[in-house]
Each structure stands twice: as C-alpha cells, then as structure tokens.
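Excluded from the complex is one protein chain; the other protein chains are retained at their positions.
On to chain A.
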Amino acid sequence: MRKPFKQQIKKLAFIALPLTIAANSASAADEVNIYSYRQQFLIQPMLDAFTADTGIKTNVVFAKKGLIERLEHEGKNSPADIVLTSDIGPLYDVVEKGLTQPVESEILTGNIPAHYRDPANQWFGLTSRTRLIYASKDRVAEGEIKSYEELADPKWKGRICTRSGKHSYNLSLIGSMIAHHGEAEAEQWLEGVKANLARKPQGNDRAQVKAVKEGVCDIALGNSYYFGKMITNEKQPEQKEWANAVNLVFPNQDDRGAHMSISGAALTKYAPNKESAVKLMEFLSEAQAQSMYAEANFEFPVRPGTPRSELLNKYMGDFKQDSINLQKVAELRAQAARMADKVGFDN
C-alpha cells in the first residue's frame, strides 16, 4: 500500500529535478542575466543583435514589480547582472537600496548626456521620450495650449483626459513640476488639472488619444512613442484614425522645454558576468542599438547625433527638451504620489 506514495514522490522528483537544474544552468559563462521591467518583446530585437554581434547570450526575467526585491534578497548570490527599466522610478529605487555598482566606461559617458545618467554613474538612460499634449485637430486651435502649466487653466474644464495620476509617467511629470515651481505651486497646478478632467483617470496613454478621437475630451497627455505605435498600426488600422485626429503639442518650447523621461539600465552590485554586462550596456548606447530602439519603439535616442527614424523626423522635428537632471525628478516621486492622493486626482 505504500507503493503509490513512493511512486508519487518519485514522479515529483523526476519532474522537479530537471527543472531546477535547467533553471540553474542559466548562470553559465558568456551570458548576461537581465531583470527587466520592460516587456521582453520590446527589448528582444536589441538583445538578439547583441548576441549576433558578440556571441554573448542574454537571459531575461520580465515583471513590472518585485524584481528589485528579488535582487535584494538574493544578495551576493543573485544571478542578475543588469536591471532594465522603462522609467526612472525603479532605477532610482535600485540605486537607493545599494544594489548597484558604478560603471566607469568612456563609451557610456561619451554616448549618454549628463542629465540622462546618474552623477555617480550608477544608472544610465538608454532611450528618452517626452510627455506630449495631444490636442484635437477639430476642437483645439493651433497655439491654444503651449505648456503644462496651461493645463490648469479653467478654460479646459471638462476637456482633459489622462491616465492615472499615480502612473509612473505622470508621477515623473508632477515631480518635474515640483522641481521647477516648488511644492505649493505644483499642488495648486495639480488641483487645477484635476478640476479640468473630462473623466476619471483610466486606461493607458493610447486610450487617451482614442478618447480625443471619440470626442470624450479635447486634449490628452501621453508619451511620444504611442503616437508612432498608433500611426503605423497595420493590424488595427482604426488606431491610425486616433492618431490622425490629434495635433502634437511639444510643451514649454518658449521656456524650459518639454518634460523628458527615460528607460534605462543599471549594473547590479554582485553581477557575476560583469564584463559581458558592461559590454551589453555599452552596446545599447551605441549608434546601432540606439537607432533600433528609435525605429522599433519610436523612442528618441539619448546618444546625440544618432539619426532618428524617418517617422520621428516627419512628425516630431527638433524640439526643446527640459534638461533637468532626472535624479532630481526621481527624488520627488514619492512626494508627487502623496500630492496626487492629496488632491484626489484619481477619485
């Protein structure tokens, strides 16, 4: 009668053992292990190009939360070499927790402008995007809105759409408002924007442009690359219509420039494949990967002089960019989150 139990356990061991071994073998030589906050399908083309170029294999775990905590508790035995993020937020957190090490690389510092990297070289921006104002072609005259500050103007009452105020993209924007105007003024501004919302914040940036097309609102906030994704969408041609319904407004061209945010990377403190990892970071900052990023995801290269994609040139010529160091913006993020709570932005 004990047989079935034994068999079950044997079976279990039979299944579990190879899995464990297979998983552990991921830390062999000539590999880079990546904890990614960016979806794998977005970064895979660049990683494939890197492997083709150097013969170094890349391994990825993607999740939108929890990877920093995983890294923290794995400690010095962690297999992870690089943390890739889609925003400054997690990048800042991972550095704050002391889980990274500086990278002294002339290639990286040469390719990436100072305001897109950590003063102590703990993190590096790899692509940039701007937070645009998407304005209805039909209902908003050209030049009617020119800055983020004007979003709080009562004339826009019931006419603005945006995603959650708690989303990292909006938190960065609020953070930059605090950095430029101080807390009190920024809060007043946020209250004004809240009062102008056409509906409760919901959906992603793409959904806001759609809402403009649908007539729910007249202006929307959204990251720049969504425009590229919509206007070239062959699978869902209706998205081209959404994109065609709006004008792109690059805010604050008369003063500090449009708010920029980044996706970026940091080298982990105990990276077991440090050399290969630095190679990958350098590769991602070089012209080839930079233009691939721009081509595939319609982001702006951070490396000056990288040719932009045709599409970006067509719709988004040169514009003035806010050159505030993102470290400052990141520091203000928690404060921005509290501010969003305080004015009840999402309620």
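As a convention for this text, a contact is a pair of C-beta atoms (placed from the backbone, for glycine too) under 8 Å apart; a residue touches a chain by one contact, two chains touch by 3 or more; residues count from 1.
Criterion: contacts and distances are computed from a predicted model.
Visitor: Assuming one chain is omitted from the figure, identify its UniProt name from "Cytochrome c7-like domain-containing protein", "Iron ABC transporter permease", "Lactate utilization protein" or "Sodium:proton antiporter".
Guide: Record says "Iron ABC transporter permease".
Visitor: Touching the left-out chain: which of A:Asp30, A:Asp53, A:Glu214 or A:Asp255?
Guide: A:Glu214
Visitor: List every residue of chain A that touches the chain not included in the displayed model.
Guide: Considering the whole complex, chain A reaches the absent chain at 1-2, 4-5, 8, 12, 15-16, 19-20, 22-24, 26-27, 33, 39-41, 59-67, 69-70, 73-79, 89, 93, 96, 164, 166, 168, 171, 200-204, 206-207, 210-211, 214-216, 235-236, 238, 333-334, 337-338, 341-342, 344, 346-347.
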